[in-house]
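The structure appears right after this line, and notes come after that.
As you look at this complex, bear in mind that one protein chain is not there, while each of the others sits in place.
Right, subunit A next:
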Amino acid sequence: MTASTAEPASKVELPASVGGGGEIPTFDVTLRVRRYNPEVSDESHWDEFKLTMYGTDRVLDALHKVKWELDGSLSFRRSCAHGVCGSDAMRINGRNRLACKTLLKDLDTSKPITVEPIKGLPVEKDLIVDMEPFFQSYREIMPFLVAKGHAPTKERLQSPEDRERFDDTTKCILCAACTSSCPVFWTDGQYFGPAAIVNAHRFIFDSRDDAGDMRLEILNDKEGVWRCRTIFNCSEACPRGIQVTKAISEVKQAVLARQF
């Protein structure tokens, strides 16, 4: 064996002109955040923060920068920060999105970027809303498997076609971006909301579940699927790309099919 071992083929030679990781372009943004602190005032107000951010930064990074370096009293929810936990849904430039999935460079940085709490749910502080009414509707549709008879000793098998039937609605992360984008929900908060119906759809069309009829009965409520006006705000707001309005209309048809 002779001496020099070759470098692994995967090593990338960087030209001298590129300095490495720090060379991401920066730009200035103005963040307009709707602030609300019930211990200080019953009125909400707008705060503006001027920040220098990087091309790889998301709105969540800007909020972190404000909270960690400028104003520690700014309150918002976030957990995983990678678009899976569904904690940081907020209204950014008038649209419901996840702060952790919205890159600053994709927004119009020449104007202030507005960040507000999602609409239709009671604001607790700054960007934090009370999610309990949202979860109440979610619980009402029984978001768990209900199967007849004895539990099998092994897993409940399902064909790929049967699994495909409800695949889209399994993606929900319960961030409430859809429900809080729905004008019908804004009115009085009585409507079950798209998220509850999506999660009912997930079980109604699951061949292993036997409580589809009960869920359809629950959603055949005065405030159930029939309050959907096919506005499509929910489908546009969903950060997981679920075809929410389509799922709701499938539930509508299932309720109808049950009657006739």
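In this section, contacts are C-beta pairs under 8 Å (C-beta built on N, C-alpha and C of every residue); 3 or more make two chains touch, one makes a residue touch a chain; residues count from 1.
We take it that contacts and distances are computed from a predicted model.
A.B. asks: Quick one: find the hidden chain's UniProt protein name among "Succinate dehydrogenase", "Phosphonate transport system permease protein", "Energy-coupling factor ABC transporter ATP-binding protein" or "SufE family protein".
C.D. replies: Its UniProt record gives the name "Succinate dehydrogenase".
A.B. asks: Per the definition of touch given earlier, which of A:117, A:194 or A:224 contacts the omitted chain?
C.D. replies: Of these options, the touching residue for the absent chain is A:224.
A.B. asks: In the complete assembly, which of A:38, A:55 or A:122 touches the absent chain?
C.D. replies: Reading the full complex, the residue touching the unseen chain is A:122.
A.B. asks: List the residues of subunit A that touch the chain left out of this view.
C.D. replies: Residues in contact with the chain left out: 122, 130, 132-133, 136, 139-140, 142, 146, 148-149, 183-184, 187-190, 210-211, 213-214, 217, 220-224, 226-227, 229, 252, 255-256, 259.
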